Each structure stands twice: as structure tokens, then as C-alpha cells.
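Incomplete set of chains, arranged as in the complex.
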Amino acid sequence: MRTAHDLELVNLTKRYGDTVAVDAINHVFAPGSYVCLLGPSGCGKSSTLRMIAGHESVSEGAIRLNGVDISALPPAKRGTAMMFQNYALFPHLSVKDNVAFSLRMKGVDKTARHAKAMELLELVDMAHLSERLPTQLSGGQQQRVALARALVTEPEVLLLDEPLSALDPFLRVRMRAELKRLQRELGITFLHVTHGQDEALALADEVVVMNNAVIEQAGPAREVFNTPRTEFVARFMGGHNVVTLDGKLHAIRSDAVRLGAEGMPATVSAIEYQGDRVAVTAQAEGQEPIIALMSDEAFYSNDINPGEQVRLAWDEGRLHRLRA
Amino acid sequence: QEIKNITLRQFGTGVSNLNDVANKVKEDLGFTLEMTALDSDAVTQRAATQPDSFDIADIEYWICKKVWPTGNLQAMDTSKIKNYDKIVGIFKSGKLTPESVIAQGTAPSTVGFVEGPGGTTFADQETGWMTLIPTIYNADTLGIRPDLIGRPIESWTELLNPEFKGKASILDISSIGIMDMAMVCEAMGEIQYGDKGNMTREEIDKTMAIFTEAKKNGQFRAFWKTFDESVNLMASGEVVIQSMWSPAITAVKSRGIDCVYQPLKEGYRSWGGGLGLSKSLSGMELDAAYEYINWYLSGWVGGYLMRQGYYSAVPETSKDFMSDNEWGYWFEGKPATDVITSPTGDKLAEAGETRDGGSFYDRMGHVACWNAVMDENQYMVRKWNEFIAS
Amino acid sequence: MKVTRETVTGWLQAAPLTVVLLGFLVAPIITIVIVSFWQATEFSIIPAFSLENYEFLFGSPVTYKVFAATFKYAFLTWAMTLAIGFTVAYYLAFHIRSQTMQIALFLLCTIPFWTSNIIRMISWIPFLGRNGIANQTLISWGVIDQPLEWLLYSDFSVILAFVHLYTLFMVVPIFNTMMRIDRNLIEAARDNGASGFQTLVHVIIPLTKPGIMIGTIFVLTLVMGDFITVRFMSGSQRANVGRLISNDIALLQYPSAAATAVVLLCTVLIVIGILLRFVNIRKEL
Amino acid sequence: MEKRPRSFYVLTVIFALFVLFLYGPTITIGILSFQGPEGGLTFPMRGVSLNWFHELFQQQAVGDIWGAFRRSFMLGLLVMVTTVVVSVMAGLAFRKKFPGSGILFYLTIASLVIPSILISLGVGLIFNQLGLKVHWATSGFGSQLTWTLPFGLLIMFAVFNRFDKSFEEAARDQGASAWQTIRFVVLPIIAPSLIGVALFGFTLSYDEFARTLLTAGSYNTLPLEIFGMTTNVTTPVVYALGTLTTAFSLLIIGAFLIAAWIMARRRARLGSDAGKGV
């Protein structure tokens, strides 16, 4: 679905000397959506994001926002704003001044810019700490300030490079709910880079999986999870086994694998407790290890131990053919 | 212990601390002489504060006046000095010729003798115990660039002549500089000094006032402190008239630049240096030191120094080490009959030229004052600082 | 406090430094302070308590003049070295991307320091003199028709030499601080619409302050303690406190030199003390 | 290659001018050291020759350049080694909290900011009053240390601020004694910075004038010798010396860079998986 207000990457390429970090990717991001850019380390996520933000020059191709090629514009003129992984808050400025920074650069007078800054700090629930210096804040608090600072420029697209990776898991789950809430309230596009697939699934309207400098698959979270197109996506998104049947690769969700009396013979090689579920890894001949995910009740009602012989079965209908 | 193994450490300014001398000592006497050349401030400091750092001090008489009371030096027995009798009168009676009057300032004869080996106060006549054995001396005057001035210069007053505004210089060693100033002020008739070498506070104030005024008016391009600076100032044309030392003139000339050591009607400001022995010197080293001093006066060094334009304390012995042409040119003030070269082989004068200021007696006979340390030295130094800072 | 093994090790490791400082810093300063109350003749020091040196010092207009000149040199040199040093450090830190290149360029800047200060100072003279290269070039270009007298033996040449000698002491700490600035901050500023200049003013300069402070400390102390550059480059026509002291020393007026030294020392320490209030040197390195 | 902003070119020009300014005297010296035998310390050149380089290796009329050079070099090495050792030790000490560290720190800073001539004066006075002999290797050495040590220590602060304590903990964990930890872990890791400290120490000492002035004793160090030489006719020999020094240091630094480059190459040949998710 193309509208006039989308963000479009056209043959976007980034080279660092000989390494091609981003290889002629094309993609259209729908306006007002929460997009997660997902992929393993070094696949070119940050490079893509930084090109969009204007912090990295474009080697080839174009970036269009609202139909205009913005790839030669300075960062602040693009209608994008960036939130940095380590937040990059100015250590010498108070929270309020950090948020008001871009207004100050525009020459907005002090009262006006402070008023605006306070408004955004309200939005992220940080107004009460507006006088502090960044070093006096916890990780989560710094993150909110960084968010407020990025939003004060009223961008059409907010770019976030691994915004949650510096937080501990507990906080991470809380902050991601907050990010999602904000994106809904503001109705702008969030382009969020992560390498956690759980984060991507939880947040994204659209998931873009990158690998080796190209986009492997893009689509709604559920689509990408349920119908991975390639082996890579299947493995990377998790929750899937890749099995070879008749020389062809298929994906089967781990929770669709049953241990029972019939099916493929295999040896249990590992058992991983996950709280409310248990992952049983079994090794079948000619296959990569296959994981069967079962509820803890089901698991503990049978007594399965590593080394045991089991049989693996699944409904044919849940098998999903992968592209070679 | 053999004499060969003896090492004597001598320090002084670069004027006479020459490696050629050390080499010749090794050759003639067999022991080692280590030479350290310092700037004139450091010489005083070392003589006064670091008696252990030297065996032989090559210093000037006015410095001796400061240093002797520290007890760092020992008096020398003149009976052990073979050529003592031939030393020119300036260093003994103070008179060059029996008729001469002793010039103002710290004349060498006034600080040359002490009462005995342990004496701390200077004697006013020969006693047989000398503080320094004289080695080198000269008469200083103003150096000028005749090519850039283009008219005769005859008086010390010219130093402050507004004609040379921004092109004059004096030296920034207070005890010497003040003497040059005094020569100028006296010549101008502004001040009548009781003793230029021992001014009263009032005289100091007046002198400084005149020069401070001139400095403020931009009379001086720079002041110099080292030999080298004076050469460069003159050679580069920054300055056309300044107080200068004789070999500096030679150095300027050797670059093919016209430069004259101008005799002036008011006379010369003179200085003399000699060798002193460290208090701690004794035994074989002391003997070696005497031997060295005797050798020093025996003519080779004298000739070497004379050929640079200085005078030897025992001119007679030097004569044997100089050609007739050289003796005639340097000592007798006669026109050179052949090219005159320095000991290191640089050409200093062509045949037919005569030495600025003429013969030894013309020059040393017209000494108006000696470099000095005055009673009001501290006061003078402070005033000098004011002058520099003004 | 409890003496643990750690403290003992600490003391042992700090001992050599402490010994050197006690022997060659504390003791000399104490000596200077004591001697400053003594008197001197031409040739020796008289250990007798007297305020004469200080009375003279504070009673003399020269003292104030010379201190003023010292501050003037210090300030002007500081301003110049800061401007140049900051620019150079900025260039090295933010415009040179490869670290090897940074090191190479930096080393390039240090090589002249292997030639004696004195030789380097002397060599300015043929350049700046009345008939020096600078004047001759300017005249041949027709920029001037009279040689510029103030190029040499003036405040100009003094400050020029200072800047030449000490700019590197400003470059190093500023460069060091700049290298510690998170590059993301610069990008964040750009993202927030700051122009290059605004980034410089609002982000880089505030974050470089500690380095500037340390550089300032270096330069100020070096200039205030100097006694030889002023002499050489002003042709002895100007004086600063260092020269006052060295003149006194030259004339064996140690007590008087010591008194001036004490005053200089106090001045320097006060200035540095004030600067240290703004920066925690240990943390900022 | 990234496109450079215009400010880059402006700053490059400024930097080039700065280097030119720094090298101005060095270049002047370089040119003048090739003066003809007649030439002096100033322009104009009177012929071109290697005369002064030749002269440099002959005995001078006054003084002993090579003796002074030897002493300065020795002293430089001595100061260098001491500076490295003492500042590393002190650097290690300052990482712990020990009583008196505050005072010692401020003393070090004082040592850095105190005008050099005061040290010279003070040390001279002390030796004088105690009747000790000043010598470049005792009083001169000590005085120079008051200048090089603060620098060394400041560099050590910079180094240790960036030094990860867990290296030491890991070493202790691996059974290294305190000394072994320093010897086998801390020192090798900070070695590159120690080269910096050493270079700094040597340069500062080699060039030190004021602090050695009253503390060098009978024999001159090179800067004093050069200063002493100016009391007589100075020849372009001092320039020849300067030129040789510069050429020599360029050579050393060049060799150093090449060595570093070769090392990097050799290591790179082993390959790298850094940054890869393996």
C-alpha cells in the first residue's frame, strides 16, 4: 500500500571500502507504523538506519520521504529524528536543556523552549526530574529523556537503534510497552533496530528481517513468524525447527512438534526448562536437532530424560515449505 | 700518581676557555685540562657557590672582588710564578707606565693581592700573594658600522644621539653596562662622577634616569647579553652603534662586514681576567696548577690571545710566539705588512691595515675606567632591573 | 584509618615519587622561603631574619610593572595557544579519521621539540629581523616599503616565541579530552538541527573544558616561570618576573631572588588553585 | 571515500600552517646548517657546504659539544628510565586509596606548575648550604625529575583511567602474585603508553635548561653548553647539530611507525572474527 506519506528506500546501498554493508535494498514503510528492523550482528541494520537519519552518506540509491529524496539533506532537515543506543544525552546539560536543545538551535527563546520541553517530558513522565543532569538518572530514565529529545523536533519518522539493549530485562519489557504506547499516541512511524526477535514480535506492525546486507523478508510480525520464507528467517525468528523432508527444507513450529508413540525416531539430547514450558531437543537421523516445545504439565507428566528414544510427530498441515 | 693522570677542571667564559689551550697543555705538560665554557652570569655563580665544581677559575677581576670573600679561592705564591716580574704593571702597581694614573673602577691591582695565604681582604700593594694570576685583558669601546653611519664618531655621547634611534644597543650585564652608561653620561657632561667604578646612589639614579628616558624614546633596538648576540645585532644591521667586545668586532669583520672598534676621546672601559685556584686544590694537583699557570704565562697562550686582539699579561713572552707582522699589528699598532689571520686561520685584516685604536700603549694608556663592582652594587642592580623593565 | 596491606603497598609504591618530591621540591621551596628572609652581601648569604627583601619588593613600582607584564604575556600567550591549540586538536580529533594518521600527524608536531629551545629561539632572529626574511619578503611583495621594526625585539616576537614553544602543551590535553567525547553526541547535535558551528559552541566546547583547563594550567605556568624567552626575544628590552629572579641570581642576590620567587610562587599557585576548582585533573585525563 | 565538508579543507590549511609555523625555525636551521664555510648564523647564505656538519665532529674552539651531548643523552636516559619506573609505581599507588595520596597529588601538581628557575635556585641553595657538590647526575638529575615525573604521572593517570581492573582480577584469579600481575599483565598492557612516557621523559630532560642551570655542576649538559657557546663566536655548528637531531628523531619515529605497521600486518594475517557473530 503506497501513500504519499511513506518512507521509501530505493536501491539503497552502503559501502565501506570493500565491504558492502547494505546492498541495494528496496522497501516502503507505511506511515504511522511501528517497524522493527531485525537481523544478526553486522547484517547492516545500523548502517541502514544511519543512512536514513543522515549520519552516514548514501553510497548509492535514494531515500524518499513524502516523495522527496532526502538523502542529501542534513539530518535535521529530513523529518526524521534519531534515538541513540547509548542515548547520547549531552552530559553538560540538564534534562530540560537536553530536550530543549533543538529548539535552542533554532533560536526559540528560553521560556518557549522550556515550556515545550516540559510538555514532552510530561509525555514520557519525566517532568519531575527536569533539572537533573543525565548522569544522575538511571538507564530507563535516560531512555525516556532521549525519547523526549528526539520527539521534540516533531519528526515524521523516529529512528531507534537498539533502544532497549542497555536496559536490564525487567526494565526492557516495561519500556517496550511504553514505546508502543507512544507510537500509537503520536501516530508517527517508528523504525526500531533490534536483534531480539521477541522484541520485534512484541512491538512491530511490520518486521523487516535483514541478513548479509539484504532484506530477507518483510511483512507483518505474524506473517514473518508463521511463514518464514527462508531457512535463515525460520531459524532467526525462533520457535521453528527446520527439517529436511524428501530433500526439501520445511519449517515446523516447535510447539507443533509432539513426542509420542509414532513419527520420526529420535534421541533426546537436551531439555531446557522455560518456566511454563519445556523445550525438549531431540536428534533425528539426517536432521538438525529438533525442538519440541511442550507445557510443563505435559512434560512432567511423562518422564523424559536426555538419551531416551522418542518419536517426533506433527500435523502435515503445519509444515511450511522453505525456499532453498 | 703520575702527572699524566691529573685532570684539572677549569671554567670560565668562552673568551679564554679554548680547547686549543687544553690540547696544548696535554702536549706540553702531559696532564689533562677540562674546559667548561659558561656565560658570564654562570661564571660568577659557579665561582661563588660551587667551589667543588672546579680546580681553576678563569674569571675577571671584578668577579674576583665578589668571589674572593667567599673563601672559595686560595691565594697564589708569586715566588712560584716564574714570569712574575714580567707581568705588566697594570696588574701589580696598577700603573702601565710609572706616570700613569690608576683608572677608576675595580682596577686589577686593587683586588690582585691579599696579605697572606689565608687573607680575606685585599692588600693595596704587592704582597707576594696574588688572588688571580692575570692572563688576559683589553680595552673596550663602542663598536660602530661606519658604512651605515657614514661620518666620524668620536665621543661616547653618540650612543644616545637621536640620529641612531632604534639602532643603538648596550649590554645587559649590569656591572659592565653601568660603566658604559657612566662613560656616556660623563661625556655628555650631565654627571660628574666621583668614581665611576663606585657610584653613589644619587649618581646611579641620575645615570639610570638618563638612560631610561632614552629607552622610552626608542633609542635602543635591543640589549645584548652574550657575545653572540652582539655579533648578530651588528652583522644583521639591527644596530649601528653599541658597546662591544673586541673579538666580536673581529667576528663581524670576518663576515665581510665593515665594522670598527671606535677609539673615543673619553677613553676606554677596560677589563682584565686571570686564573684563580680553588681552595680545595692541594698536593700534586696544586703543583700541576702552578705548572699550568707558569706555562700559561710563558708565551704560547699569550700569543694565541694576542692574535685574537686581546692582550697578554706578559707581552714579552708572547712575542716569541708571534710573527713580526703580527706583533707589529696587534701590539705596536703598525700597519700590517701581510694578511693577518686569527689562530684558527680566519683572515682578520689585509696588508696595510692598522688596528683600531693603535698600539698597546695608546689603548691601555687611555683606560678611563675598569669594570667594577661598587659598594652600592645591590642598589645598582635593582635600578638596573627597573631600567630593563621600564 | 586502618593500615591494611593495601595501604602499605600504596605507600611503598608512592615512596620513590615522594622522596623525589620531598628532596627536590619541598626542600628547595622551604629553603627558598627561609632564604627570602635572609640578607646578602655581594658574595654570600647572611642567615639573619629580615623583611628587607619583601619591603623592597613591595615598595618598588618595578615589581608591579613586571608582574603586570608577566600577566600580560601569560594572558596573550594563553589566548593565542588556546585558539591555535583548540583548532589543531579539533582538526586532529574530528577530521582525521584513522588513528594511525592521528598519531603520525601528532608525532610530526612533536619533532621540532627535539631541537634545543635556545637554538630554535635564535633561529627566529634571522627570520624576523630588520633585514630578515619576513621583512624582505613583505617588501618584495610590495606590502610594505619600510621594514617592520616590531617584528623582532618586541612584545610581538616574545609572544610569537611563546606560542611557538608552548602551543603543543595546549594541543595535547585538549586532543585527549576531545578523543573521549562520544561521537554519538555530535550526531545527536546534528540530528537536533545544530549547525557545525552550533555543535562546536554548544557541545564540543563545553565538553572540552577540562582539557582546556589542563592546557591552560600548563601554558600559564610555563609562561609565568619563563625567564629566557623574554630575554632573547625582546632583546632584553622587556622583563618578566622570571628575569627579575634570574638577574638577581646572576648577581648572587639569592635572598632577593628568593623573595621574588616566593611571591611568584604564591601567584602561580593561586592562579592554578583557582583553575583546579573547575576541573578534576585526575578524572579528566 | 566520504565527501569531506568544506571546514575540513579550511582546517587542513590551518593545520598545515601550524606545522609550518612549528617547523619554521627547524627549516631555517636546516637551511642555515648548510652554510658555506664563511657563513654565519644568519642569512644570507654564503655558499652551500657540508662544512658545519664536518665541523660538528671536530673539536670546537670552545667547549665540548659531544661531551655535553653525551652527558645530556646519558642524563636523558637516566631521567627517562627513572621517570617510567617511578611514575608507573606512583600510578599504581594512586589507584589504591592510601592516606596521604591527596597531599602527594597536590605536591605533584605543584611540582608541575612551579617555575623551573625556582627549583634550580632552591636545589642550588640547598646543595650550597649543605656543602654538597652539585653534579648533573645528582642535583641536575633530581631537578629534572621534578619536571618529568608530574608529566609521567599525569600520563599514568590517563592510562589507568582507561585500564580495566578486571585484567588484574583475572590475573589474581589465575594465581599470579601481586608482582606477577604487574610484570605479566599490567606492564605489557600499558607498554605502549610507557613508550610515550619514556619519550616524554627523555625529550623534557634533553631540552631542559632552567632546572639544570644552577644544578649541573662542573660539566655542562647540551642546552647549557649551547648557551655557553653563545658567549663566544657561535658558528652554524649549532644549527648542524639541530638538523642532525631533527633528522635523527624523524628517523626514529619513522622506524617506529614502520615497525608498528609491520606488526599490525603480521597480526592481521592470522585473520579476525571480531565483530562477527560466531
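Letters A, B, C and D name the chains as they come in the text, with residue numbers starting at 1 for each one.
Rule of thumb we're sticking to: a residue touches a chain if its C-beta (ideal position, glycine included) is under 8 Å from a C-beta of that chain, and two chains touch if they have at least 3 such contacts.
Please read all numbers here as calculations on a predicted model, not as lab measurements.
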Since only one instance of every chain type is displayed, give the whole complex's chain counts in label form.
-> A x2, B x1, C x1, D x1
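The rule is short, and it goes like this: only the chains that are shown with their structure count from here on.
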Among all other chains, pick the one whose mean CA position is farthest from the mean CA position of chain C.
-> A
Any idea whether C-D or B-C has more C-beta pairs in contact?
-> C-D
Between chain B and chain C, the Cα-mean centres are separated in Å by 38
Multi-partner residues of chain B (at least 2 other chains) | 45, 49, 229, 232, 236
By residue number and range, which residues of chain D touch two or more other chains?
-> 41-42, 214, 227, 230
For chain D, which residues count as touching chain B in their complex?
-> 38, 40-42, 46, 59-64, 124, 128, 133-135, 213-214, 217-220, 224-225, 227-234
Chain A - residues contacting chain C, complex = 53-55, 74-77, 81-82, 84-86, 88-92, 101-102, 104-106, 149-150, 153
In their shared complex, chain A is touched by residues of chain C numbered 182, 184-185, 187-195, 198, 202-203, 206-207
